[in-house]
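All protein chains but one are shown at their positions in the complex.
Moving on to chain A:
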Amino acid sequence: MSVNGAVWGRVRSRLRAFPERLAACGAEAAAYGRCVQASTAPGGSLSKDLCAREFEALRSCFAAARRLHLKKKKNLGGSC
């Protein structure tokens, strides 16, 4: 660990926001999960970027949720 853990603390606080942001993207996450799960069925095979489209949708929703989350944080006037 570093001297005062500043970098770690910063990264960790960003990571702590992940569950909330993921909750805001339930539909996209479910679509991606279904796509990956379908590849595990007999006869399917999982390769790189098989579900790239669903993941892109999830990632853009996640990024949008970040802007929303930051705005909410600013309105509350504190850091979490």
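Just so we're on the same page, a residue touches a chain if its C-beta (ideal position, glycine included) is under 8 Å from a C-beta of that chain, and two chains touch if they have at least 3 such contacts; residues count from 1.
Keep in mind that, in the parts below, contacts and distances are computed from a predicted model.
Student: Would you kindly match the missing chain to its UniProt protein name, picking from "Arginine-hydroxylase NDUFAF5, mitochondrial", "HORMA domain-containing protein", "4-nitrophenylphosphatase" or "rRNA biogenesis protein RRP36"?
Tutor: Record says "Arginine-hydroxylase NDUFAF5, mitochondrial".
Student: Which one touches the absent chain: A:R10, A:R59 or A:K72?
Tutor: A:R59
Student: So that we can see where the missing chain sits, which residues of chain A does it touch?
Tutor: Answer for chain A: residues 1, 15-16, 18-19, 22-23, 28-30, 32-34, 36-37, 39-40, 46-51, 55, 58-59, 62 touch the chain left out.
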